[in-house]
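Sharing a structure here in structure tokens format.
Up next is subunit A:
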Amino acid sequence: MTMFEVMNRRSILRAGVAAGAGGLSIITLGPVSSSFAQAGRVLKVNTLASAAAVNVPMQAGLKSELAKIPGFASPEVRPTQKIPQIVQEVIAGGADLGDADVASTLAAAEAGADLKIIGLSYSNTSQVVVVNADKTKSLEEVAAKGGTIAINSIGDFMYVMLFGALIKRGIDPKKVNFIEIGSSGDRARALIGGRVDAVPMHIEQAAELTRRGNYQILERPWQEYGNWFSAVVITSGKWLERDENKAAAVATLKAILTSFRKTNKDYGWYKDQLGKYASSKELRAADDAFLKPVWETLTTEIAAFPDHMQTMTPDEFAKIIPAYKEAGALKGTIDLNKLIDRTYLEQANKELT
Partner candidate 1 sequence: MKSHPRLLNLLGILLVLVLWQMAGQRLGDALLATPVQVGRALVETLSDGLVWAGLWRMMWQMMIGYLLALGIGVPLGIAMGRIPSVDAVVKPWASMFIVVSAAAIVPLFIILMGRGLLLSTSIVFVVTVWYVVIAITEAARSVSPRLLNVAHSFAADDFKRFRYVILPALHPYLMIAARVGFVHALRAIVTAEMFIGADYGGLLNNAGLDLSTAPLFALIVILMMVSISATKLMRWIADYAAPWYASRTRDR
Partner candidate 2 sequence: MAHLNVSSICKSFENTPVLLDQSLEVQEGEFVALLGPSGCGKSTLLQIINGLVPADRGTVVLDGKDITGKTGAGRGMVFQGADLFPWRTALENVAFGLEVMGVGKSERLKQASHYLNLVGLRGFENAWPHQLSGGMQQRVGIARAFCIRPSLLLMDEPFGALDVQTRDVLQDELVRIWEAERKMVLFVTHGIEEALYLADRILVFSKRPAHVLRELVVPYERPRHESMKLDPLFLQLRREISDLLRHDMNA
């Protein structure tokens, strides 16, 4: 639980002020005291509420690496429970940068929002579809009996990915009931309780679940698609107009790239970061027997953390648009060349060599 470390000093300062000066003054003194406490700019970055194994390099980049770059302090990383909220706050100017899901970013951009994708928070996806093998043998079977699949929310990347995967297998997705269940922990519980037939979850959660019964992975979407974008680093075009923000964008990407490279090269470093930044207690305490295979899959088979984010091109993104259209999440009128801005990524790569 890392946001505590980031916010600790600030909040303690605030509490001290509160005791002395009463409620209202904190609102004005809060930011002042934080800039005294830390040298350098504090970026506000919205991320998903939970940091799973696949999110950890992004978290580590922000929390361990960014403050090493001169002029930047450890950012205010702000976990966000509702995925679309990440994009909304970036558009509203409440956050500098967002670690957003691709679906809500694409949908907002298509609707005319002034958004730019400037980096990847991880490439591809580590989501897999898990079933209780005692009850369910195949996805075809789920569709045939009108079964239920739990996802985070209708229209998000997970939904679209499943939708596309079902179509590729020749299954009519309309025969499946998709229901929204908030957290991946709750989705896993719904599967254990037999309330749903299949659940997409991160690969390390699937590994954990297999210890509790005859649970099996029926579908690995990254195998179907080759590369399936799921989370990207975004900001608004307006934010990028100012020079200090351009510098901040490059610095942030450098921090993330550094973390990606360390992750790919050094299992020990990755494990260490996981122990610090993973949301789940079970994951933080995981042993090598559990973690090493997960790390191998993520870094090699899935290639979730490309050293140069080289997969972030309009052409690569164009490959996933048809699935979004089929799922009804996009009309397909989106201009990817305008949305994806490689300027800052290229600058960051240059500065890192």
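General remarks:
In this section, a contact is a pair of C-beta atoms (placed from the backbone, for glycine too) under 8 Å apart; a residue touches a chain by one contact, two chains touch by 3 or more; residues count from 1.
The candidate set was assembled so that all candidates are chains of the complex that A comes from, given by their letters.
Keep in mind it's a predicted model, so treat the numbers as computed, not measured.
Although all of 1 or 2 belong to the complex, subunit A touches just one of them, candidate 1. By the touch criterion given at the top, residues 1, 3-4, 7-8, 11, 14-15, 18, 23, 26-27, 30, 49-50, 52, 78-82, 85, 88-89, 92, 94, 182-186, 188-189, 192-193, 205, 208-209, 212, 279-282 of subunit A touch candidate 1 in their complex.
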